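Removed from the display is one protein chain of the complex; every other protein chain stays in position.
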Amino acid sequence: MKKNKEPLILAVVVIFSLAVYGLVEPYAHSVLHQKSLSVKSEGFTYPDLPQITKTGDVARGADLVMGAGACAGCHSIDVAGMPAPMDAVSAAGAYGVNPPDLSNAGAVYDAKFLAELIKNPAHALKVEHKYTPESGKMHPMSQFYGAGGDMDQEVADMVAYLQSIAVKPADLTPAIAYENACGRCHEVSYENWTQIGTKPKFKHEKDSLAFDIKVMEYQDSLKAYMGKLPPDLSMYIRSRGEHFLTSFIENPQGHLEGTAMPRVGVTADAAEKVIEYMKDAGDTKRHERESVAVNVMIYLVIFAIFAILWKKQVWRDLH
Amino acid sequence: MAQFTKATSVKDWLNQRLAVEKVEKVMASEYWIPKNINFLWAMGMVLVVTFALLLVSGIFLLMYYVPTVEGAFYSVNYTIMREVDFGWLWRHIHGVAASVVFLIIYIHMFTGIYYGSYKKGREMIWVSGMLLFVAFSAEAFSGYMLPWGQMSYWAGMVITNLFAGGSLHMDGVVEWIRGDYVPAQAFLGRFFMLHVLLIPLAILGLIGLHFAALRIPHVNNQDGEELDFDYESKKYLDGDKAGSKVMRFANDFMSKDMMVVAIYLLFFFYLVFWNYGFAMDPVNFDPADGLKTPAHIYPEWYFLWSYEILRPFPVDIGLIAFAFAQVIFVLLPWLDRSPNTTPANRRGLFAIWFWVMLVNMIILTAMGKLPPEDPFSTIGLYSSLLFIAQWLILPIITMFEKKA
Partner (left out) sequence: MKNNSRRGFMGKAFGAVAGVGAIASLYAMKKSWDPLPSVKAAGFTTLDMTQYEENVMITEKWRGKPIFVLKKSAEVMEKEKGNAEAEARNIKVGDDNFMIAIGLCTHLGCIPAFRKATNDFLCACHGGKFDASGLVTQVPPPRGFDIPPFKIDGNKLVLGEVGPEWQAMKDNGVTL
């Protein structure tokens, strides 16, 4: 009776295949992306930013935001009935980007970040390298120099107000998170999202083209402001992957030193929602893939069992 | 006109016109296969199944794919992946199958080398098989162009640049191949034609040739024993199924084939649903941009060993080494001077030659993916030299092999 060499042969085939896979995929990618793989997330704790030491008062904050803070001079606040001073395209022409609506800023952004942003935007956003004294350029968002009292208290009040008008964290949707934190620079064409909002359906082609032209004008201002047009993020979840994107959102400078992209200062939860939005755009069918997968694998196990049983029956006579 | 009689049954009617029973006997129930084989002999059927998966998934992709530089990326990543019901499934199957088919091809090829299944009457099986390897390589390359991502564009740019012939500077040839100065609409259109029509036709023809070449010599066996198929098959048909050294293709061998296929499908679909990154490289999810080269360009894993042979040498020598690597495997039946159809482990030096070749090709594959810097480029250089040397000494070591 000949010795059955098949287990040994199978082992050899499997070992060599795994060796090829291991070298070409995980090992090679760790070498090719050594730099970016070494960037670790800090859990969106922003350790470089100071803690808020004062307890914020919502009513005082409302007064400041509407008044001395001069926020409404550039920013709309839809939920508070404050309209935008300019349309998005003109605003971009003036400032480079459209100043965001602040209705949900309190839910999307980290409180420490908001506080620092109000006091020193270029520092919070980590774009000081762009706004050096030599460059002669000033950050489009001006600093808050205080309303005469304790600035830390005033800033804490403003942050508290913003948090009070925003949606509750549990109600923060992926779309709100993305459109607030990323949407004014990055379009997501696969979700019909442009920098000036979701593109509506137009009956007449002329109106559709007019909208497209507005988007292009905005993008021209944005490109001049940023140096190049921020990319369309539709497929970034598949081209960059979740790990890269998470650490990138937390600190763009960590991956692309000297980049013009600001740190957006989102909370850990908002970052998760942004990633989910990007998955909805670039990996839309993932849930269906998972459920179909289970059914197919169960079927294939049954298929294999029947195949093995048939083979055994046929071969009983042959041995 | 041949004699036709009134048919006694549907089978008889078909037999008189198409000889269906005879065909069935020749191709299936009386196509005798040695029993002394292992599961590696099922790789042919695994390849047929994988090719079928590629054809079927390809048909559904073809329904929605738009072969223009403006529309291609969107048609794949939006229309097919998001809009078409199960579009994502066809795409994943197609991408994973295109990669896994080469794993099976290499296993199939090295099985043939190990057991000497290219000798003594089986040369045409080997040659048609190598032609199939070339055809599948061309099919894979042309297919990779179609999503028109960054890797599609830049791989297209680099590989067509090879045809400039190094110092020959045949830029005209390169432009002719592309139909333009750079990979653009003309390039995409012709590779679409190649991928969807011309190369699949060639593959189908070559598969026919491959099967035809196998029929007369019959399938080899684990000991390379020359069997008297007439004698053994008579034993079988007389009732001694257990004593005969052969079995029917259908259903004896087929049932084992199906078992191997079933286990293979478990592995295959695991990859399709959960581990497909190796087959769908992230870089290709960026739309093609002729003004921006990705940080790292590399071919698919199955081309890496031959890509690595190209890299360590100055351009002209590299191109010659590369051409050598593509062609040399075909010449195996004539470079192996020993007449022994014996498994490698019983062929002395050839066994060492075999395992060194296999391991070396894996090293070349790994180096081909790694950046061209030390220590990888040095290892790659020595591996390439070893590869060439092994083929040059093959005639010598086999010439002195003891006759089995």
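Chains here go by letter, A and B, matching the order in which they are written, and residues are numbered from 1 within each.
Keep in mind that, in the parts below, contacts are C-beta pairs under 8 Å (C-beta built on N, C-alpha and C of every residue); 3 or more make two chains touch, one makes a residue touch a chain.
Computed from a predicted model, the values in this text were never measured in an experiment.
Across B:15, B:99, B:185 or B:251, the residue that sits in touch with the chain not pictured is B:251. Residue B:83 is the one among B:83, B:225 or B:238 that touches the chain not shown.
Mapped onto subunit B, the interface with the missing chain covers residues 56, 60, 63, 79, 83-87, 89-90, 251, 255, 258.
Counting over the whole complex, subunit A has residues 203, 299, 302-303, 306-307, 309-310, 313-314, 316-317 touching the chain that is not drawn.
We adopt the following convention: only the chains that are shown with their structure count from here on.
Taking each chain's centre as the average of its CA atoms, subunit A and subunit B sit 42 Å apart. Residue ranges on subunit B touching subunit A, taken from their complex, read 35-36, 38-40, 77-78, 81-82, 88-89, 92, 103, 107, 222, 241-242, 247, 251-252, 255-256, 258-259, 261-263, 265-266, 269-270, 273-274, 277-278, 280, 282-287, 295-296, 301, 304, 358, 362, 365-366, 369-371. Here subunit A touches subunit B in the complex through residues 2, 5-6, 9-10, 13, 16-17, 19-21, 23-25, 27-28, 31-32, 190, 234-236, 238-241, 282, 284-285, 288-290, 292-293, 296-297, 300-301, 303-304, 307-308, 310-311, 313-315, 317-319, going by the rule given at the top.
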